[in-house]
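Every protein chain except one is present and positioned as in the full complex.
Chains: A, B and C, in written order; residue numbering restarts at 1 for each.
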Amino acid sequence: MSSLTFILFRLAPGDPTINFLSPSFNEETRAALMKSFGLDKPLWEQYFIYMGNLLQGNLGQSFLQGKPVAVLLADALPNTVLLTLVSLTAAYAFGIVAGAFLAFHRGGLVEAVSIPAALATRAAPEFWLGMLLLAALAFQTGWFPTGGALSPGREMNSFADRFMSGDFWWHLALPALTLMLYLQGLPLLLMRATMLEVLNDEFIVMAKMKGLSRWSVVMRHAARNALLPVVTAFALGLGASIGGNVVVETVFAWPGIGRVLVTAVQSADYPLAQGAFILIAASLVTMNTLADLAYAALDPRVSVGAKR
Amino acid sequence: MSLLSVRDLVVTYATRAGPVRAVDGVNLDVPAGSITGLVGESGCGKSTLGRALMGVLPDAGRIAGGQIMFEGTDIAALSASARRAIAWRRLSFIPQTAMNALDPVQRLRAQMLEVLIERGGLGKAAALARASELFHLVGLDPVRLSDYPHQFSGGMRQRASIALALALEPALVVADEPVTALDVIVQRQVLDVMRNLQARLGLAMILVTHDIAVVAYACDRVAVMYAGRIVESGPVADVLENPLHPYTMGLTHAFPDLYGDDMTLVPIDGTPPSLLHPPTGCRFAARCPFVQPRCAEEPPVTNGDHHAACWRIDEAAELRALAAIPATWVPK
Amino acid sequence: MTALIEAIGLEKTFRTRGRDVAAVADVSLSVARGEALGIVGESGCGKTTTARMLLRLEDPSAGKIIFDGTDITTLRGADLLKFRAQAQLVFQNPFDALNPRFSIRRALAEPLNNFGVPIREHADRIDAVLHRVRLTPPAAWLDRRPHELSGGQLQRVVLARALIPGPTLIVADEPVSMLDVSVRAGILNLLREARDALGLAAVYISHDLALIRYVCERTMVMYLGQVVEEGPTKELIAHPAHPYTRALVAAVPVPHVAQDRAQLPIRGSLSDAAAIGGCAFRGRCPHAMNICTELAPTLRAITPTRRVACHLEGTIS
Partner (left out) sequence: MPPWTRECRSVRSVSACLRFLRAEPFAAVGGAIYATIVLVAIFADRLAPYPPKAILRVGARVARYLPMSSDHWLGTTSSGRDVLSQLIWGTRAALAVGLTAAVAVVAIGTVLGLLSGYLGGWVDRVITWFADIVLGLPFLPSMLVLASLTRPGTTVVIISVAGLLWPNTARVIRSQVLSLRERAWVEAARVTGCSTGRIMFVHVLPQVLPLAALYGSVAIGWAILAEASASFLGFGDPDMMSWGVMLQEAYANQALSRGAWNWFAPPGAALMAMVLAGFLISRGSEKLLFPKLADQ
């Protein structure tokens, strides 16, 4: 967690010059704005004010929307988390099963087709995958909406209403599918590789010598060992996705954190950009830490001391 | 009638350069209730032979010929499911490094119960009791059943492997270099556990090793392997004290003894032949100080309990005397 | 006899899992010019760490090393380089001891370069050393790479590399344990010949007393980082004074059918014998007495040439 603190300290204050980049501000508005946001004070003072506010959970006010950054982020966060969870879970469920399958069916046509295919989905730019799906399944056929999280005119009051509505999930489908397509390659290849490695381990050969059923060999011995790195990758992927969804959220106009960051940076809404960045970085660091913990918890060689 | 009788067994490995004949026409008989040592240097095919007996050759390897008669059936020809029926119940295995041979993420208890319940058909309570009994038998505290393999020392892991191998009271145990990775004191203790249990349970054992001293200590019979073949075999006392094959003669002078006179050790010059293109005739010929022109032809295997594959077997007594002189082994 | 290398009170502690663990606790030894000392013990007894400290590959936590009258414990730079040329190491695993990318010529030229031997002398010295290790004719070996050689041939190259700087001390750590039985004798014989011909001092490290007996006049037995017994090898094997030595001697496998198969005079295993205070061996000792718990025995002379660290001091046997 020490690196989290560092990142927050080092980067959270950002740089007020973001502001100067926007030519849309004239001199006076800028001066007024700077004053109202305390940007006329020396850097170190801003820094301490910002850090003080941050510690109280106060991320400041958005320049453009005039709302507290925390509120805007709180609106966007559930959308991003849901998108990430749905796509990542689907991707890993598929990747693990398909990867294990491929480990058992080596050589031949299945492998010759599926490995390059898995590599190709990882090589394709996410936003392009999204564009293809959007063009084919939304614009051309009209099966799915072309963007956003809710149909125009639909307002939902509470979170619960919103996430329970079919409309929301209908909107979620395409971005989630895009991400899933992009993300499934890693667990698939990883699962296949570790499975192949484990299947060559001496204890698997021993399990075969013992005449154990194929089920016991695969599920009790091979899969448990092969899953260790995949589980870690899942936690890492969760952290990376929350920030990495930026382009997909942009393609589908999905109101998530990534999109908030992009629009805020584009419009020089610097407190909002800063808040979104901190949130993304914090979730990344948290998930990295969780990944370490998960690995330690699952592997007795780490969690149980070497000697009594 | 032997418990195990291997006939003309050939095992090949597919490599890019062509098939390597790792085991090339091996004949071996293992009587019930005895320990047979299988001794040889690295790459001679002894471990491959052990794996072939267990039916777990790597993907590139296959049995290219011959039979493995075990309790009256040719287990090399069995289907996978028929093979599985006898696996571990009649024929089990002790690995070289128990570190890799035990599942690292499962407690020893789970690994013992798995065998006892799934293969032995025991109930959970009976299996637990049996697991404790087995641990006790090999000199481990049953409390340690709840440990993971990495919490054990090398010697303890090897004891646990022995407990696993004996769990279903098989007729034959193949032990592949079971004490190689251990320190001398632990090595001796583990060998004692193996010897005592073997005698008590009356089972047969094949002890694969590179160490003649281990054979001398623990085995009743020995087969000496060289370049994919068995060159000499018989009762340990006969083979070690009165070797018939020049390779065995060389080995007995090749390493130091704890007692006895100061003598100069005698190395065997050269390296074993490639198994990709093995030479015709005797495979030891290129390193043998007693080589003759006819060694280019396949040497005959003598009959009898103690036998060897050498053309000059009738002169064995004279050759033994010569082999004891270091100058004999200096390459010309 | 003056000592070529002498170690006084060597200690080495490693930090693992936040605790200091003593790998070597108070080891003193000396090796005279032309003499060979064997260090035996089980893995984890500190024999390898001791050897590495003697070669300045590991810095001792405490203690002093005197080489040829000079304190080398903290040498650096050019002085250390001068010492390195004098003290060489023969490695255990020949398959790993040579840079896989270097030809034999380059592997042997490397030390000459590093020690500043003029290039015009290189060819002759490489030629001579290959003759010494019986890789003849040298020209046939120079351009080969390690993966083209067998274990025995590799170990000859490793020995040649150790001999080429012209050292006065050779340390060999399990020099034949990775080799096939049929070629071990060749390497051991080469080591003996080279020592005799060049008058080298040697330290051999092994778990195998029989091997030590073949190459060393004097032997030191280590247990858990301490020297428990020391003396002329043959005497030590014939009449071991320390209970641990007795167990070690009894455990060495011998290639004869007729041999003692009685249970070893030792209990438990290394891992469950962690004794704090008193004699480190008492947890496994069949003769442990009350005093062994209270007082750690020190190394004391029992004859002019033998020392032992045991309260029983030779009253057993």
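Points worth noting:
One rule holds for everything that comes next: contacts are C-beta pairs under 8 Å (C-beta built on N, C-alpha and C of every residue); 3 or more make two chains touch, one makes a residue touch a chain.
Just so it is clear, the structure is predicted and the values come from calculations on it, not from any experiment.
Shown as candidates are B:S2, B:N27 or B:S42; the residue that touches the absent chain is B:S42.
In the complete assembly, the contact with the undisplayed chain comes from B:T15, out of B:T15, B:S146 or B:T264. Between the chain not shown and the residues A:P145, A:P175 or A:G243, the one that touches is A:G243. If you put the missing chain back, the residues of chain A touching it would be 3-4, 6-7, 10-11, 14-15, 17-18, 21, 106, 115-116, 119-120, 122-129, 131-132, 134-135, 139-140, 146, 193, 196, 200, 240, 242-244, 246-247, 250-251, 258, 261-262, 265-266, 268, 273, 276-277, 280-281, 284-285, 288.
Mapped onto chain C, contacts with the missing chain fall at residues 55, 57, 81, 84-85, 88-89, 91-93, 95-101, 110-111, 114-115, 147-148, 150-151, 158, 161-162, 165.
Basically, only the chains that are shown with their structure count from here on.
Work out the mean CA point of chain A and of chain B, and you get 54 Å between them. Chain B and chain C have CA centres that are 31 Å apart. In chain C, the residues that reach two or more other chains under the touch definition are 271. Counting partners per residue, chain B has no residue that reaches two or more other chains.
Against chain A, the residues of chain B that register as touching in their complex are 54-56, 83-89, 92-93, 95, 97, 100-106, 114-115, 118-119, 147-148, 150-151.
By the touch criterion given at the top, residues 42-43, 150-152, 180-189, 207-211, 213-214, 237, 247-257, 259, 261, 263-264, 266, 269-271 of chain C touch chain B in their complex. Remark: chain A residues 201-203, 205-213, 216, 220-221, 224-225, 228, 298-301, 304-308 touch chain B in the complex.
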